[in-house]
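If you scroll down you'll find the structure; I have some questions about it.
Removed from the display is one protein chain of the complex; every other protein chain stays in position.
In order of appearance the chains are A and B, and numbering begins at 1 in each one.
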Amino acid sequence: MDEKLSPIVTALTERFGCEAQEFRGEISLILPAEKLTGLLQSLRDEFSFEQLVDVTAVDYYPQEAPRFHVVYHVRSLSQGLVLCVRVPLDGNAPSTPTAEGVYPSANWYEREVFDMFGVTFTGHSDMRRIVMPADWQGHPLRKDFPLGYEEVQFTFNFDTVTKRKPQPKE
Amino acid sequence: MTDIREVTVDELKHLVSERAAQGETMLLNMGPQHPSTHGVLRLLLELDGEIVVSCIPDIGFLHTGVEKNMEAKNYQQAEVMTDRLDYLHPIGNNLVYCMAVEKLCDLDVPPRAQAIRVILAELTRLGSHLIWLGTSALDLAAMSVFLYTMREREKILDIFELVSGQRMMTTYLRPGGLWRDVPVEFEEAVYKFIDHMPSQVDEYQDLLDQNELFIDRTKGVSVIKSEEAVRWGITGPVLRAGGMAYDLRKALPYSTYEQYDFDIPTRTEGDIYARYAVRVDEMRESLKIIRQALNKLPLGPVRSNNRKYVPPPRSELGVSMEALIHHFKLWTEGFTPPVGSVYAAVESPRGELGVFMESDGSAKPYRVHYRTPTFANLQIMPLLTRGYFVADVVAAIGSIDIVLGDADR
Partner (left out) sequence: MGVEQKLGNMGVVTTRLEQLVNWSRTNAMWPMLFGLACCAIEMMAAQAANYDMSRFGMELMRASPRQSDLMIVAGRVSRKMGPVLRRLYDQMPYPKWVIAMGDCASCGGVFNNYAIFQGVDEIVPVDVYVAGCPPRPEGLIHGVLTLHDKVNHEKLSKWA
């Protein structure tokens, strides 16, 4: 662990009771959703993690509790550090408080997580789909959403695929 | 195929001013088919006369499903998709993907491969800045800059073609090193290019620096200072034009960037002209890095020796049974990294390009997420355009150097 990062991690694990995991020198803090805003607030104000780099999620389907991990990466520009924060969420109507109040850049990142995983962020100012069409059904990056693979056309199946393919009107 | 869905003012009530509902201001749709949106960006502008009151970006017209698709391929196959995300910076996308895989598998990369990666990444940065310069000057009605920059870009693409056989989507960098060593003509070709290039950059500056029309459209327009930019997650030239000297190549050096001597160009004004100036200076810095890397290009292997992850060279296949088995296993099943997740980041021409990769111990990545700079930078379009003229929107879009493939993924 980086010597600049370890006092920060120790202080945070004591105060918020979160679990710290290390892999290849990177620290992930795992904590429940209700403590997230407090943690991000103190990261920004006390430990000078000025920038929210990224918000994404991982789907552990078919595991249900927790099914999702919402993953935040925060960066300290002045100290050159990155910290990963993970929030486990259950599969049934997953929801977590928004980080928009602390980092305004969370706005689009959280909209993307909502669009792709169906995780809602309470208190978010603009919870619409961002990437997929507004009337799209389902959340594409969930593991139970099909990839949508279409059969590739070769000589042996040329006619069957052509028959299935939608034809445009002139 | 569904039809185009109309958006009502009611749906966007929280994003536009109250005057829009009464019809006092006009809502104007711009894009996705518009010559100055650099692809398929759609903006919904609320206008009070010529002045922009609010701006609502709508992205996703180039959503490619890359992240989902990567989960269905193994680590070597998935790399092919990364080129096509940010199509102006394909080698950088490969680089960050390889860095993530190398971190996940704990692979080391030989110094020669690192130096060649730096040279190619900087050439890609130059190419990307050239396209940006040409197209955004074209948006401001400076046609000849476009013709000049595309001319130099062809020379960069010729070098890529020399090393990999492809002009744009090279997939030349592989986890653990490179696909193969560069040909003997490589050094000469790059030297020829970097000797020639500085005078060309002068030429672009001659066309634009003192150009009254260009200055009028860019100075004092779309200002964003670095404090505001940091809060909004902005990185890259847009941040540096606001006064903050932050560059991942210096802050968290990767691929042996710490060996090279270069400056981080900054400006303090934070307007469009400052972003232009930062990028042009960056082109000169890139040339400096390429020259240093070429001057001390080490000899040696270009791929890691770790046979569990990196295929053996072809020459070994005929003489070593073990090499043959490794080759067969790697190209049929792929390799299996340990369980865990990593985050790797590089400085792309647009800002911080990161990869979050999670492995579940199988041969396919469990989750790959690209943290793309355009997605973050595009978010400040409302801030950059509010209170300026409609014509300035075009200049603002150009100045943050958007690539929609990067934003929509």
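One rule holds in what follows: a residue touches a chain if its C-beta (ideal position, glycine included) is under 8 Å from a C-beta of that chain, and two chains touch if they have at least 3 such contacts.
All figures in this text were calculated on a predicted structure; none of them were measured in a lab.
Participant: Which candidate, B:15, B:66, B:317 or B:363, sits in contact with the chain we can't see?
Facilitator: Spelled out, the listed residue whose C-beta touches the missing chain is B:66.
Participant: With the missing chain put back, one of B:84, B:180 or B:364 would touch it. Which one?
Facilitator: B:84
Participant: Which residue numbers on chain B touch the omitted chain?
Facilitator: For chain B, the residues touching the absent chain are 1-4, 32-35, 39-40, 60-66, 68-69, 80-81, 84, 87-88, 131, 135, 146-147, 150-151, 153-154, 167-169, 404-405, 408.
Participant: So which bits of chain A touch the chain we can't see?
Facilitator: The list for chain A reads 131-133, 136, 140, 145-150, 152-153, 165-168, 170.
Keep this in mind: only the chains that are shown with their structure count from here on.
Participant: Quick one: chain A and chain B, Cα centre-to-centre, how many Å?
Facilitator: 22
Participant: Hey, which residues of chain A end up touching chain B in the complex?
Facilitator: 23-24, 26, 28, 50-54, 56, 58-59, 71, 73, 77, 80, 82, 84, 103-105, 107-108, 112, 116, 125-126, 129-135, 140-141, 145, 147-149, 166
Participant: State the interface residues of chain B toward chain A in the complex, per the touch definition above.
Facilitator: Touching chain A from chain B are residues 1-2, 5, 14-15, 59-60, 63, 65, 67-69, 72, 103-104, 106, 230-233, 235, 244, 246, 251-252, 340-343, 345, 352, 354, 356, 358, 366-367, 369, 371, 375-376, 378-379, 408-409.
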